[in-house]
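Missing here: one protein chain of the complex. Every other protein chain is in place.
Right after this comes chain A.
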Amino acid sequence: MSGRRSRNSAGIRGPHSALTDFLAANNISAQEIRDSYRQRLQRAEQDAAAVSEENGEGPATQAQGGDDEGQREDVQAESSAMAVERTRKRKRDQEDAIAKIKKGKESKKKAAKSKKKKRGSDDEGDSDFDFEDMYKKAKKLPGQLENCELCEKRFTVTSYSKAGPDGGLLCTSCGKEMTKEAKATAKAAKPVIRKARRKIESNRLDGITTRGPKTLQQLCIEKLAKHADDIEELGEMPDAIMNRLSEIFSKKRAINPTTVKLFLQPDMDTVVIHEAASLETEDFDQVFAVVPNITKLALRNCCQFKDTNVEYMIEKAKKLKDIQLLGANLVSNDKWVDLFIARGHDLRSLKLEWLDAAFDDQAVEALTTFCPNLERLKLERCKQLGVDSIDAIARLEKLEHLTLRFCKDVPRDRLVNLVSQIGTNLQTLCLENFIDSAIEDIEGEYQTESDDLLLDTIHNTCRHLTKLRFTENHECSDQGYVNLFTEWENPPLRYIDFNATRDVDNSNPDGPEDFPIGLASVGFKALMAHSGSRLEYLDVASCRHITHETFANIFDGVKQYPHLQEINMSFCPVVDTQIVAAIFRSCPKIKKVVTFGCFEVADVVVPRGIVLIGAPKAQDAIEQFGDVVMDFQKELMREMEKDRAMMARVVVPVMA
């Protein structure tokens, strides 16, 4: 194609047939034949016009015709090769003029379309196109007079004249009208589709299924959020709705000094504002002034939360038990300590995230000294914290839920100490991004036992865990995970997240073969054997060393994991269609399957009510919603119906 194009660059646009080449070689030009035919037509027309109209226009056209005649004679006089060249040039000029007349967008589009067609079809398409043109009445050139196609008025053609619906030309006023209409229809058609599409995709990634209508509550809440600024008061609302509204307002970044008042009522005990970035220092004081009985405070992105606010909080909010602050960077170390001294004894839950300017090890020291009753602690991305904080937290004996994500390195033995001190009571243990670096003075390349010491400690001390998260670690070996889950006295877990526990070595992506690092095949088997019966959430994303065989073995379509609702297997390259299909059968309660980067997953039939996210080969959407009711689902439904009927029968006599 490109070769042909370059050959043609001198004259004709578009493809070129073998026949044309042959004719050209024999000094016969299809173009010439065509041109002469066109000229004959034009002349006949002009003659007719000259006869019918007896105004001054006649001679001009005649003269033009004469000109043509003269040219023609010239052409004949010259050598035939030159003639070909000449006619080609003229043809090109003529075409340009016509193209200019056609200028309107529509005609352009049409041209583009026919061009496409030409390219797609056989080479003769070129001449086809021209033949079609040929039998039409020739277009008037700029400067000539023409009758408007719509209003029949006579007007002078210019290069700006628009093409009418049937291919004729339009006068200026009709042309303007046309473009206006075209614009209006384009406007009406476009945004509706785009907006809907955008919305649908957004909803999908939020996990809102698009099947069926939304609930009335959902509709009302969305509408309310849309009119955020017009609401004067919310009145008494159930807590759940209040919370939902706050969430949606936050998502839309609609919480500002005015709207925040909607969520503050004197009789409330909980204030949750997920997006407080637009609130000023005074607004935070308002919270405690209006809601003195507050027991739970959660503010995220509270950039303007300052020392004075902490002071006011200490003074006003005497019942505070539960504090969650994200990004409160204007509170100084001393004020944190003051807060712990004043409210520490009652404090049950503390969650602090994204603090980099203040809140150091000393503050944590104060926290552990003055808040002995703390049950829930979450410290994530607090940049000042280091080893001393870990040691301090190890003294909080009443802790039940612990989540830590540090920015500094923590030696393994301190973590081990932490878990062995407080592990017995823990229900939640989340250790994110603890690389578990070995202590420097340990010698030797692989100290197997010490590498897995942390997992062993969890195995030996924890008895009440329901949620375990241990991520981004590339030191603990598969054997460590096996040891953790084999004969563990802890009851089955509800929530397990081991994402990105794998060996990190660019030159050897499969990791050491005889000694797998991270959660690999055997460890995964042990995990499912221990917790499969109760597991609700499983994340093994980026656990690259789990083999296909293991996945296929665990999810074989027969073994059942009755509580599993969500599974993330992203970037496990071995996961394929077969495994995903088996998961649908093995997990009757499954709602969401995430498979980003699993390139073997393709053409999965997703059952109704299940969302499959991230299948890269599903052409239509990143996310697929199940539409098919599968056989095993039908069975399940039948059984549920039966159960319900049984229930009803049992209930009737009791109620009657």
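Keep this in mind: a contact is a pair of C-beta atoms (placed from the backbone, for glycine too) under 8 Å apart; a residue touches a chain by one contact, two chains touch by 3 or more; residues count from 1.
In this text, contacts and distances are computed from a predicted model.
**Student:** Just to verify: the chain that's not displayed, which of "Probable electron transfer flavoprotein subunit beta", "Mediator of RNA polymerase II transcription subunit 20", "Guanine nucleotide exchange protein smcr8a" or "Elongin-C" does UniProt list as its protein name?
**Tutor:** "Elongin-C"
**Student:** Specify the residue from the set A:148, A:171, A:221 or A:415 that touches the hidden chain.
**Tutor:** Of these options, the touching residue for the absent chain is A:221.
**Student:** Extract the touching residues of chain A with respect to the undisplayed chain.
**Tutor:** So the residues of chain A touching the missing chain come out as 196, 200, 210-217, 219-224, 226-227, 230-231, 234-235, 237-238, 240-241, 625, 648, 651-652, 655-656.
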